[in-house]
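Shown here: the complex without one of its protein chains, the others still in place.
Entry: chain A
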Amino acid sequence: MAKRFDIARLPGFAPIALLSFVALYLPIFTLVGYSFNAGNSVAVWSGFSLHWYSAAWANETVKAATLRSLSIATLASAIATVIATMAAIGTTRRRAFKGQTLIYVAINQPLMVPEIVTAVALMIFFGMLKQVTGYQGLGYLILAHAAFCIPFAYLPIRARLEGMDLSLETAAADLYASPWQTFRHVTLPLLGPGIAAGAMLAFVISLDDVVITEFVKSGGQDTLPTYMLGQMRRAITPEVNAISTLLLGLTVALLTAFFLLTRKRG
């Protein structure tokens, strides 16, 4: 039999791969590097300093935006994870039913529809709600984030459920566990890593969002990313770099945890 096609063996693969990595990571390394710049330029290096970190820390607007981002991400990922868990169980632990594909598409809609479309739709819809109810709070942002985080939480949970040995749940039922007890004592504990992974992914996605937040937020509801976007329109200082670096650190930590949780145990 002929050797299997292997893209890694094509001529030029290594240089192209290297170039891609450089293109991806060089800007990030530059960003991180200049967050330690002593001067107030994001292009001219004038010595090492933690000045911009303390500047960001002292900035009350940054603090408020950070707190807002974290609370939205926490609540939105919690809501998304609960809904995603129920959806995953509904789509894997029941007989195939009519309209299952439709539900699958509905859950994953945020992955397929351009974000700007969802953003505009949500803006108009929530705008109407704001008029009618008079409520202007963070609730809209939390709901909007929860909605687009659901597919990210759903995918790892579903993958874990599909990989689970069904005979364990059968065995639990055989050993006098009611359907609820089976879920509580067998399915849920075994699903734990999948749920944690889904929640983390949802958290990161929410933390990172700009487009939908920008459209849905009311006045004074800047999250960290939309605050940074606002700053960029004025003078760009390494303060933005410092905040980005911290966000990057948090994201890398969460994604590492995600990877460790979803990795098959050896």
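Rule of thumb we're sticking to: contacts are C-beta pairs under 8 Å (C-beta built on N, C-alpha and C of every residue); 3 or more make two chains touch, one makes a residue touch a chain; residues count from 1.
Operating definition for what follows: contacts and distances are computed from a predicted model.
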Name of the absent chain as recorded in UniProt (options "ATP-dependent DNA helicase RecQ", "Nitrite/sulfite reductase", "Carbon monoxide dehydrogenase" or "Spermidine/putrescine import ATP-binding protein PotA"): "Spermidine/putrescine import ATP-binding protein PotA"
Contact partner of the left-out chain, one of A:28, A:103, A:168 or A:257: A:168
Contact residue for the chain not shown (choose from A:41, A:178 or A:256): A:178
Contacting the left-out chain in the complete assembly, out of A:137, A:189 or A:230: A:189
Interface with the unshown chain - residue positions in chain A: 165, 167-168, 170-178, 181, 185-186, 189-190
